[in-house]
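Here is chain A:
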Amino acid sequence: MTGLQVRDVVVRYPAGRRDVTTAVDGVSLDVAPGEVVALLGPSGCGKSSLLRAVAGLEPLAAGSVAFDGEPVDDVPVHRRGFGLMFQDGQLFAHRDVAGNVAYGLAGRRTAGRGSGQGRGDDGRPWAAGDRAAQVDALLDLVGLGGYGPRPVATLSGGERQRVALARALAPRPRLLLLDEPLSALDRSLRERLAVDLRAALVATRTTAVLVTHDQDEAFAVADRVAVMDRGRLLQVGTPADLWHRPAGRRVAEFLGYEAFVPVDADAAQPLRRALDDRGRGVGAGAVLALAEGAFVVDAARGAGARGSVRAAGGAVAGAAEVAGAGGVGAQVEDGAVKGTVLGVTSRRGRSEVRVDVDGIGAVTALAPVGVRLDPGSVVALSVEADAVAALPLDGTA
Partner candidate 1 sequence: MASTSRRTVPVLAPLAALALVALAGCSAVGGDDPAPAASGGGTVTLVTHDSFGLSDGLLESFEEESGLTVEVVQPGDAGTLVNQLVLTKDAPLGDLVFGVDNTFASRAIAEGVVEPYTSSAPAAEDAATYAVDGSDALTAVDFGDVCLNVDHAWFAEHGVAEPTTLDDLTLPEYKDLLVVPSAVTSSPGLAFLLATVGAKGEDGWQAYWTALAANGVKVAQGWSDAYYTDFSGGGGGGPRPVVLSYASSPPFTVPEGGNSPTTGALLDTCFRQVEYAGVLAGAANPDGAQQLLDFLLSDDVQADIPGSMYMYPVSTAVDLPEEWARWAPLADAPFEVTPADVDAHREEWLSAWSEIVTG
Partner candidate 2 sequence: MTATLAPPGAPPPTDAPAHGAPGGGARRRGPRASAGVVAFWCAAVAVPLLFLGVFFAWPVVVMVGRGFVVDGALDLSGFVDVFSRPRTWRIVGLTLAQASIATVVSVGLGVPGAYVLYRRTFRGRTAVRALVTVPFVLPTVVVGVAFRSLLVDGGPLGFLRLDGTFAAIVAALVFFNYAVVVRAVGGLWERLDPRAEQAARALGASPWRALRTVTLPALAPAIASAASLVFLFCATAFGTVLVLGGMRFGTIETEIWVQTTQFLDLRAAAVLSVVQLVVVAGALLVAGRARARRERALTLSEPVTAVRPLTLRRPAGVPRGDGHGLDLAAAALTAVVVALLALPLVNLVVRSLRTDDGWGLDHYAALATPADTLGVSALDATVTSLRVALDATVLALVVGGLVALVVSRRPRRTVGRHAVAGLDALFMLPLGVSAVTVGFGFLLSMHRPFGLDLDLRTSAVLVPVAQAVVAVPLVVRTVLPVLRALDPRLREAAATLGSGPGRVLATVDLPVAARSLGLAVGFAFAASLGEFGATSFLARPDRPTLPVVIFRLIGRPGEHHYEMALAASVVLAVLTAGVVAACERLRASSPGGDW
């Protein structure tokens, strides 16, 4: 066995005088060497507790954690050879940037039972040389070359996280644990750093477990994603797997699927057809889950749409005519979908339209750039099959 093995781990916290809460309730998970796994779930689902338990910061009430086949339950935090990076970096305020990065380079004499063996010549830039050179190489790696003498108080949030990453990577942990590493940053910075983070992890062949509540971040950084809820693991899979085949409604909801409709319902027929066109036929009795963007406003024919821009990209299925401007209740040919506009927001130039669709409810549809829609107007909608998933029948998860 290589990599991380988590078996039936239970973590409990005292709550009040007598009670205990079970934060992690029997979770098992494997992470292969070099693999990046994201633990995804809403806040309070136990993902951070699981991470802390793996790190050795929380005692296990039951179960075990092993690495490369060796149990680490009796190994204290600092001897596990696991790195840890926090949401807000937790940089040491009394040390400068270089001092922070160098912290783990000193005194790691007993790095996790052979974890260092055979890793000296793995091509990592900080594998050899004196400590200062190692620090410089690490800072270069995270794009902060020359930042060494800076006091950490002068860093921006993004820079702090980069330093924290360099610091966590410095002792060459055999497993890197990242606790919401990007959550404290603003959206655009987060998206950019997610790419950088993935690059750094891949480049250094670091085995990593990442905790996040942000589905985009998990998909961007991780090879596999484990969805947790209420202390239990609901589903583990690659991002594509997860997206297309959520194990159940909870998982789907958490991935961002916002509406659910039984496949046998009338309203589901356009969706079903779109899936069939893609060769993703759905059996009877299943439930279809709709993510944001499962519908796209068909601008060319949309009632109340004043733009003349084509629907952008993606397979448009079930194109249909919408009869008459403002024709409430107008019939749509060949079963195409219509929706009543509730409101419009804009994201990166594209409009996101809240529409109410008969038999489905309120969903978020995408609209081309420049389209202006008035609340109350009815628009024609086409289906984007990639944003529709079929849930298995027993998908209680």
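These made the cut because all candidates are chains of the complex that A comes from, given by their letters.
One rule holds for everything that comes next: contacts are C-beta pairs under 8 Å (C-beta built on N, C-alpha and C of every residue); 3 or more make two chains touch, one makes a residue touch a chain; residues count from 1.
Note that the structure is a prediction, hence the values are computed from the model and not measured.
Candidate 2 is the one, among 1 or 2, that touches chain A in this complex. Residues 14, 55-61, 73-79, 81-86, 88, 90, 92-94, 103-104, 107-108, 111, 123-125, 140-145, 153-159, 162, 164, 167-168, 170-171, 173, 177, 186, 189, 192, 196, 199-200, 202-204 of chain A are the ones touching candidate 2 in the complex.
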